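Here is the structure we will look at, set down as structure tokens.
A single protein chain has been omitted; all remaining protein chains appear in their positions.
Up next, chain A:
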């Protein structure tokens, strides 16, 4: 609750600040514009927040966005299929990656940081090798010419009045995430596994299923963002998504997720993504040097962590 309050207040202050600095920021166009990158980031942040509450990380989530886009584009163009079929194969691929991440983390008891770091590099290598091997290029384009593209575009790549369809996906996923975490048994399990996995197991929580499910959740989100990208731009590139995984973690942490697991908020993560998007787009609008973006991002992250720390200490102090 308090984490959402803190990040929510920060979001409002940032919105007002940029609106004063650049009136176009608060216009319909301006709002649609910062919601656009916030939406794809937010979709990932929701899944990553759930995973972090469950006590794990997924460093392969960024590069998997690129992989799923490439799978869709390659299957469609190389096998000459309907775009939807390509997306379906891509979904299967993503879920298998999530499943493997989950099983490996659960079985080996190794930190998920290491397991998914390995997955990250393997996917990166595969993205490059398979794409160049099959097409001699690093960008797969031309899927707009295949059957099913128009309907896929309506679902994943359309926009209305400056607002992208990805916004709807983000809102839907945020709501699902909130309900899952706060209103279901599975939500209790996630927090329990993240807080104390051994204790949760003793209490009869299906730890393996929870962990694997969470990794499949980030993989699904990566697939969704991959499709939102590949369908919208009608092309997929091997560099897409690489390095973005830290942005997802940053959004989740700004929104109140602890790096130690056990606590955090889905709504907070989405607000974190919103803040990220507002700062990223507000800076060029206000004429601030874009080179400073990362500095502000770091400063906001630091501030969020400090506020979380303060709130946590105060909560513990209250109990004692």
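Please note the rule applied: contacts are C-beta pairs under 8 Å (C-beta built on N, C-alpha and C of every residue); 3 or more make two chains touch, one makes a residue touch a chain; residues count from 1.
Following the convention adopted for this analysis, contacts and distances are computed from a predicted model.
Hidden from the displayed complex is a chain whose UniProt protein name, among "Branched-chain amino acid ABC transporter permease", "Substrate-binding domain-containing protein", "Nitrite/sulfite reductase" or "Fluoride-specific ion channel FluC", is "Substrate-binding domain-containing protein". Across A:139, A:158 or A:196, the residue that sits in touch with the chain not pictured is A:139.
Across A:76, A:280 or A:308, the residue that sits in touch with the chain not pictured is A:280. Here the missing chain is touched by one residue of A:78, A:151, A:182 or A:239, and it is A:239. The set of chain A residues touching the chain not shown comprises 22, 24, 27, 29-30, 33-34, 36-37, 39-40, 62, 66, 124, 127-128, 132, 136-139, 141-142, 162, 164, 166, 229, 232-235, 237-244, 277, 280-282, 284-287, 289-291, 293-294.
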